[in-house]
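Worksheet: one structure, shown below.
Apart from one protein chain that is not included, each protein chain of the complex appears where it belongs.
Chain lettering (A and B) follows the sequence in which the chains are written, and residue indices restart at 1 in each chain.
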Amino acid sequence: MKFSQLASVLGGKLIGSGDFEVTELAPIDLATPASVTFVLEGQFEKKVAESPALGFICFKALNTDKPVIVVPHPRAAFAQAVAAIYPERIPQWAPGISDRAAIDPSAKLGRDVTVHAGAVIGAGCVIGDEAKILANAVLGRAVLVGDRTVIHPLVSLYDRVQVGSDSIINSGTIVGSDGYGFFPDGMKWGKIPQVGTVIIGDNVEIGANNTIDRGALGNTVIGNGTKIDNQTHIAHNCRIGENCAITSQICFAGGVVLGNHVMVGGHTALNQHISIADNVVIMGNTGVTKSITEPGVMVSGYPAKPHLEQRREYATMQKLIDREKQTIADRRQNKENTEL
Amino acid sequence: MKFSQLASVLGGKLIGSGDFEVTELAPIDLATPASVTFVLEGQFEKKVAESPALGFICFKALNTDKPVIVVPHPRAAFAQAVAAIYPERIPQWAPGISDRAAIDPSAKLGRDVTVHAGAVIGAGCVIGDEAKILANAVLGRAVLVGDRTVIHPLVSLYDRVQVGSDSIINSGTIVGSDGYGFFPDGMKWGKIPQVGTVIIGDNVEIGANNTIDRGALGNTVIGNGTKIDNQTHIAHNCRIGENCAITSQICFAGGVVLGNHVMVGGHTALNQHISIADNVVIMGNTGVTKSITEPGVMVSGYPAKPHLEQRREYATMQKLIDREKQTIADRRQNKENTEL
Partner (left out) sequence: MKFSQLASVLGGKLIGSGDFEVTELAPIDLATPASVTFVLEGQFEKKVAESPALGFICFKALNTDKPVIVVPHPRAAFAQAVAAIYPERIPQWAPGISDRAAIDPSAKLGRDVTVHAGAVIGAGCVIGDEAKILANAVLGRAVLVGDRTVIHPLVSLYDRVQVGSDSIINSGTIVGSDGYGFFPDGMKWGKIPQVGTVIIGDNVEIGANNTIDRGALGNTVIGNGTKIDNQTHIAHNCRIGENCAITSQICFAGGVVLGNHVMVGGHTALNQHISIADNVVIMGNTGVTKSITEPGVMVSGYPAKPHLEQRREYATMQKLIDREKQTIADRRQNKENTEL
């Protein structure tokens, strides 16, 4: 694809000559003389002069002789350009229903459904149009999968789990296993049947090796548009809002309620039965012990506090430690002086 | 089922009329005018008056005109009631042995064993009566599975792993992969063969996506009645006692020994080769660096300390920080006053 064609695809304005082939896209730090690259933020503008790239895609005209495509939303343009330049790397799956899949006769498959080898689809499942159930994925009984949703290899969806349309669930993710519900029976543990399920919305993307437990009585819910990275655990009866950004190795204890558009950094833990307001940002490596009621605050640390307060307190504590270390050093020095 | 019948099922005493259908169970906070609900603790008694529920199940008579079932153990009754009211939501699996399973001819299957499509059972395995090996689960060579145990879809049990009776292992859990045993060989790492195995007791429930590594020489052991949530890692040669409650995203380093009835909160890490006494409670988000020898203590924080001590020390530290912040603020104020 020529640079000029790329400008059309992106709906951008071309400045300079677009008459060369685009074969490689690269971030500005890794651009080579064969690359087209991106200036996604103003702070990177100063790297343009020294960049070996053939051309740039930016949100504004640049001070360079090289060709530039100006687009209103450079990150969206980046996503579009990647898809346009590397079409062969966008995942595709062989269509059709493998005769090595095991599909219960009572399951209902929509139009143009793909089912790969080793996939198992239980009684009463309903699979939407153009959905894809890939190799060795297992759907229990009465699982619902929406239109165009992709269930990757080796995913396990337990009985009655519901997944909306245009969603993606990656390999190794387990949805609908029993929540951790036991009651003390002397020194033993009695099991509380977990009779709820998990309901996942539309346009949800869930990464690899996550676990989302079914609700005890009610349901565990993942709202529309929410994106989850890898190895996150969502316990029974959590209700995650819409368009949340949830990264990896996060531990949601039971009954956590997240508003909409909440962002959670990796390796974080949230205490049970707490609520997090809309647009809150929880930084990585945080331990959230209490509900956060103020929308849009950014918190960090353990126990979680507003990030600026946490940093100030940390700095104060560091000052106290440094002063004490100095006091001890001074005292030792005085003692040595006295002894001389 | 009528409320009066439910009273019989629970072995409880009915106060008031039991002549209505029970179609919905709900926690007291989520009860609707169609619900029967539970008063599991005295603190919830005050919610009875304003609850729209049709009837209550409680450990004592309640000050209400609505019907009440009085039971000696309300949590056990809760578990029983859930099973009685929602029988169709208790998992069931189609019986029989799928012709799409791959079972080595030398494997021995007990009476009424269920094996679903895609399950693979290796040479020399012994599967107990009424055990269930569900879709796409993989058992290596000489794996032992006890009577009535359920191995969920996509579980991997490596060679020679032993699982007792009446146990449950959920999807994505891996039992018996090699422990992390390497020795420095110059700047490279040499592998120490891991020739032990994993022995899991009876009445054990293990959630989704856990990993339990085989022992190096001896075995990794999970005691009878222990319940493990999701995404917990148990390294080689750990010995977990009986009736422990181990929640999610816990990292057990190698050789950790847990007594009986130990409880461990989520997102916690335990250092290698330490021992934890019976009945210890380790709260969530804790880092346990040393053995805990006193039975029954509750610990938290990093490094773990008795919880009350940890809280007191945290409060003291907070006081020091606050006082220092005040001192700095006062000094600034004084300086400003002086300058005026």
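Worth pointing out:
In this text, a contact is a pair of C-beta atoms (placed from the backbone, for glycine too) under 8 Å apart; a residue touches a chain by one contact, two chains touch by 3 or more.
Keep in mind it's a predicted model, so treat the numbers as computed, not measured.
Among A:S177, A:N209, A:N237 or A:N271, only A:N209 touches the chain that is left out of the view. Touching the chain that is not shown, out of A:M1, A:A117 or A:M298: A:A117 (per the contact rule at the top). Where chain A meets the missing chain, the touching residues are 25-27, 30, 73, 75-76, 78-79, 82-83, 86, 89-91, 94, 98, 100, 116-118, 134-136, 152-154, 170-172, 203, 205, 207-209, 225, 227, 229-231, 243, 245, 247-249, 260-261, 266-267, 284-285, 317-318, 320-321, 324-325, 328. Hidden from this view is one chain, which touches chain B at 102, 118, 120, 123, 136, 138, 140, 154, 156, 158-160, 172, 174, 177-178, 180, 182-185, 187-193, 195, 209, 211, 213, 217-218, 231, 233, 235, 249, 251, 253, 269, 271, 287, 302, 312-313, 316-317, 319-320.
Everything that follows uses one rule, which is that only the chains that are shown with their structure count from here on.
Work out the mean CA point of chain A and of chain B, and you get 26 Å between them.
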